[in-house]
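Only a part of the assembly is drawn; its chains keep their places, and the rest are absent.
Should a chain be cited, it is by its letter among A, B and C, assigned in written order, with residues numbered from 1 in that chain.
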Amino acid sequence: MKKIAVLHGPNLNLLGIREPNIYGDLSLDELNESLSAMASDAGFELVAIQSNIEGELVNALQEQGFSSHGIIFNPGGYTHTSVALRDAVAAIASPVIEVHLSHPDAREEFRRNSLLREVCVGSITGLGAESYQAALRYFMGQ
Amino acid sequence: MKKIAVLHGPNLNLLGIREPNIYGDLSLDELNESLSAMASDAGFELVAIQSNIEGELVNALQEQGFSSHGIIFNPGGYTHTSVALRDAVAAIASPVIEVHLSHPDAREEFRRNSLLREVCVGSITGLGAESYQAALRYFMGQ
Amino acid sequence: MKKIAVLHGPNLNLLGIREPNIYGDLSLDELNESLSAMASDAGFELVAIQSNIEGELVNALQEQGFSSHGIIFNPGGYTHTSVALRDAVAAIASPVIEVHLSHPDAREEFRRNSLLREVCVGSITGLGAESYQAALRYFMGQ
């Protein structure tokens, strides 16, 4: 059974609580459950991890990155500043898609730049929970 | 019957011919047909337009932009430089998703900037034909 | 009878429809008619042209630019990016005034720069239809 990993970065544990006009009112648990259901329907296992700590996300990428069919990664605020996460994505074997619930390009200037994006295979932004689902469907179709 | 428009910008008529290592070997007609099939299965009409001329794409956005349920727009090389297209996207009523077959952020520096992205509701890059299909599915789910 | 040309750039055909809080609710036809009336009262002919296509505006500048007493030019979104329009303005014999209905300097950063402005004889912004009328009056007084 193939595994797909979902990594949620900093502050995503506040989903549904934090600025719902930007991020929607779905909680992180509800999001993970809907993705798990979609995955198991198609015969895939889904592993979901959240951390506020940059280095723990490096750890998670290393642990999931040699055994996963694909990794869906929402790096949150580390998107724009983390060379360590970028190096981790480049170091592992599994392909990574960067996702965002909101559309960072329509927000502050400093959210336009993504160090991670260059080493991912693709990126999906602004579609809410659909951002995750489209990535999941893409990996399941590979 | 709800209409969804697909707009293809400059050089996309060369799809399947031009740099297949970057853009894949699907032709533009084949891509349009696969999208039409998906749309009509779900009870939507799909309109597909291609032009190499910036102002004709402004025209197309204006013509489709008050009657479409959603617009899927691959602005190609105009992504990075066209204020006129940006103004057209902002002026119309239909929501627009920017799509790219390839992953511009992993390419040259001048492809990182997108004037259009800020006025779209989302963007999807790097998934090949799946970039279009994810956008289509998103609009059909709204 | 001396001729004065008015050139309207991209998206100005949507005048009255597009973002009326920024651009007002006068339609392009109404604006052209009011300018024509002012011109013919003073014994001038007024020619009004609109195009969404950069190169057609180059054509229009070349066609009007050797026989007009003056050209009133609202280059819209091409203001900030078009070297070709700038070269056309520099190449023709008629003096050109750049006009804008809104006040681009009070908007997004990328609207601050104008490649065209340097080769025009003057610029008028932010006065709505008055921007055009002041330019017209200036040319009629020369």
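Basically, a contact is a pair of C-beta atoms (placed from the backbone, for glycine too) under 8 Å apart; a residue touches a chain by one contact, two chains touch by 3 or more.
As the structure is a computational prediction, the values presented were derived from the model and not from experiment.
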Assembly size in copies, with 3 chains present:
12
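The rule is simple: only the chains that are shown with their structure count from here on.
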Edges wherever two chains touch, nodes for the chains themselves; is that graph a line, a ring, a star, complete, or other here?
line
Would you mind working out whether subunit B and subunit C touch using mostly the same residue numbers, over half shared, or mostly different ones?
different
One copy, subunit A, sits on the other, subunit C, after a C-alpha rotation whose size in degrees, in steps of 5, is 120
Most heavily contacting pair of chains is A-B
Chain nearest the overall C-alpha centroid of the shown protein atoms
B
Using only Cα atoms to place each chain's centre, name the chain farthest from subunit A.
C
Per the centroid of Cα atoms for each chain, what is the distance between subunit A and subunit B, given in Å?
24
Dist(centroid_CA(subunit A), centroid_CA(subunit C)) in Å evaluates to 48
Distance between subunit B and subunit C based on Cα centroids, please, to the nearest Å.
31
Mind pulling the residue numbers of subunit B that touch at least two other chains?
none
The residues of subunit B that touch subunit A in their complex are 97, 103, 105-106, 112-114, 117-127, 130-131, 134, 137-138, 141
Per the touch rule, the subunit C residues reaching subunit B in their complex are 9-11, 13-14, 17-19, 51-56, 76-81, 110-111
Within their complex, state which residues of subunit B touch subunit C.
53-56, 58-59, 62, 81-88, 90-91, 115
